[in-house]
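What you see is part of a larger complex, with each chain still in position.
Labels A and B are assigned to the chains in the order they are written; within every chain, residues are numbered from 1.
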Amino acid sequence: MDSRHPVPGVPLSVLAARTGAELVASEKNAGAIVIDRVATLDGADSGAIAFLSNPKYRSRLASTRASAVIVSVADAEATPLPKLVTKDPYAAYARIAAMFNPPPAVVPGVHPTAAIASSASVAASALIGPHVAIGERAAIGERAQIHAGCVIGDDCNIGEDCVLHPRVVMYARSVIGPRSIVHSGVVIGADGFGMAEHEGRWLKIPQLGRVVIGADVEIGANTTIDRGALGDTVIEDDVKLDNLIQIGHNCRIGAHTAIAGCAGIAGSTRIGRNCKIGGAAMINGHIEIADGTIVSAASGIAESITDPGVYTGAFPSLPHRDWKHMVSVMRQLRALVQRVRALERRHEGEG
Amino acid sequence: MDSRHPVPGVPLSVLAARTGAELVASEKNAGAIVIDRVATLDGADSGAIAFLSNPKYRSRLASTRASAVIVSVADAEATPLPKLVTKDPYAAYARIAAMFNPPPAVVPGVHPTAAIASSASVAASALIGPHVAIGERAAIGERAQIHAGCVIGDDCNIGEDCVLHPRVVMYARSVIGPRSIVHSGVVIGADGFGMAEHEGRWLKIPQLGRVVIGADVEIGANTTIDRGALGDTVIEDDVKLDNLIQIGHNCRIGAHTAIAGCAGIAGSTRIGRNCKIGGAAMINGHIEIADGTIVSAASGIAESITDPGVYTGAFPSLPHRDWKHMVSVMRQLRALVQRVRALERRHEGEG
């Protein structure tokens, strides 16, 4: 339940030094300009620094009232404003935005309404919010924040400096590494979808593995990660998951991979390192996706990918009437192939 | 945790007056028929009023045992029952159903297990349920209902007559206008999915904006709406969101737009007013959808729509064998185009 506390202003020269960017300005004293906040090109005014990263917004450089801007080398000529020139304006912006908006100070302690098992171990520097429940033998690391309504199962382990926003659930034996952030409504370690069909009924397969999450992971709101059936479900370091994602049992998501919202990864699939999976992409179970693969939004991946690259499978949207025509013609495709073949035969006969 | 309390019966003539419908009946005293509940055509019996809105169910008019029915002018001849004839039977039904099923009376007050920050302001007429947590400086309006397990962050503002069902989370500084309804599991204001790639690692972009929700909005269970990165994410008045929808950071959803379940709207997209977005539709980021646009279920929209109309992009489902054939032929399409071109050339040569 944080509120950001803005910090005092910082000279532009200091921002340049902190980000490794080059300060470029026509005025001599531009390095002394005091910046005290970040803003969009459109929303900025005096005292603010804005950035241009998406070329779609380049035209806004001309009209911005920012005191300075962060731009790439390619865009450096496009504005007379004092500027930080860097090969990666978005990363520089990230650092400056973080400087001006440090996370709120946390007052350690356990809220009196929390229900903590006697055998649990909670670091003295941790924050435990209202109505939190923590199970037997669970361990909460230094400076970890477990916000209101979280439920931490028996034998869970939460690393130092983790932040669990309100109403996260971790089932028993789940593990999460240091500095990870988990947003509200996330469910970690629920049973995987495993059952055997037997004489017209479903037999439940006990889900005996764990969920093991690395360091510096961020997990978006209402995402679900199922525990392994026998082995573990593993989310490696620096993985970033958006909202409403489903990760099936026994998956492994490689380090530094990012997955956008509404995606689904079926069970026992391994996604490599440094992959980018688009929103609402659906990845089949029991397959492997090579390191560095990019899957476009709304694409379904049915088979393993061994050759990294960009993969796409979305149906193009059209005005409804055009779509109906296209689908209608698609249904005639086999007949069309035969008609072309017949024409070819006729030509061959003639030839 | 409401239970509906049905109200006493009402004469049919009063229902006609309240809805502006025309009462049509062969019997003279039909206006005095007492109605005390709504029902489906199939489920109705004496005392109930049913309605016909979806033409798919017209055949059920003949067999219903309802005391009266609500029908359109087009269907008025289709039944001899006493009827309310109106150009919009579904709206008339909505009004009558609400009359017979008023929301349960709410007893204001704060449950003793709620944890409310000392600087929060809670209207005396509001209801605060068990295990609710409310942060510093948050304001809860008159007659608002904050049900069990909700977590309201610092500096949030909840309008009068809002209903937050159990286990809603609002992160700090989120705003919601009067008479809005938020269903269980909704997460408002979690961080947007923003990070910059830098030297093989992800740098988190601080998410500094808010979520600002208008009046008369309804949000379905487990839907997530991310806070803006710099500006705000805005949901305008009278927007209706179904369950399990993802709204990315910095989106704006125009007034009176309805979005069905499992849809996803990627970040920085603006959806116009009076749009209808079908279930599981996926809308790309950084685009604009014109006022009045209709997107069919399961369709992906990759680019801006400036011309309102119906847009569709779903792959047709087929028996699996037929689907395999269609996909196989689709993969030969480029070759087919070349074969047709070859035939054409041959003809041109001959011609």
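The criterion applied here is as follows: a contact is a pair of C-beta atoms (placed from the backbone, for glycine too) under 8 Å apart; a residue touches a chain by one contact, two chains touch by 3 or more.
None of the values given here were measured: they were computed from a predicted structure.
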Beyond the 2 copies placed here, what is the full number of copies in the complex?
3
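Please note the rule applied: only the chains that are shown with their structure count from here on.
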Spell out the part of chain A that touches chain B in their complex, as residue ranges.
1-4, 38-40, 43, 54, 56, 88, 90-91, 93-95, 97-98, 101, 111, 113, 129-131, 147-149, 165-167, 181, 183-185, 216, 218, 220-222, 238, 240, 242-244, 256, 258, 260-262, 274, 279-280, 297-298, 314-320, 323-324, 327, 330-331, 333-334, 336-337, 340, 343-344, 347
Chain A contact footprint on chain B (complex, rising order):
113, 115, 131, 133, 135-136, 149, 151-155, 167, 169, 171-173, 185, 187, 190-191, 193, 195-198, 200-206, 208, 222, 224, 226, 230-231, 244, 246, 248, 262, 264, 266, 282, 284, 286, 295-296, 299-302, 309-316, 325-326, 329-330, 332-333, 336, 339-340, 343, 346
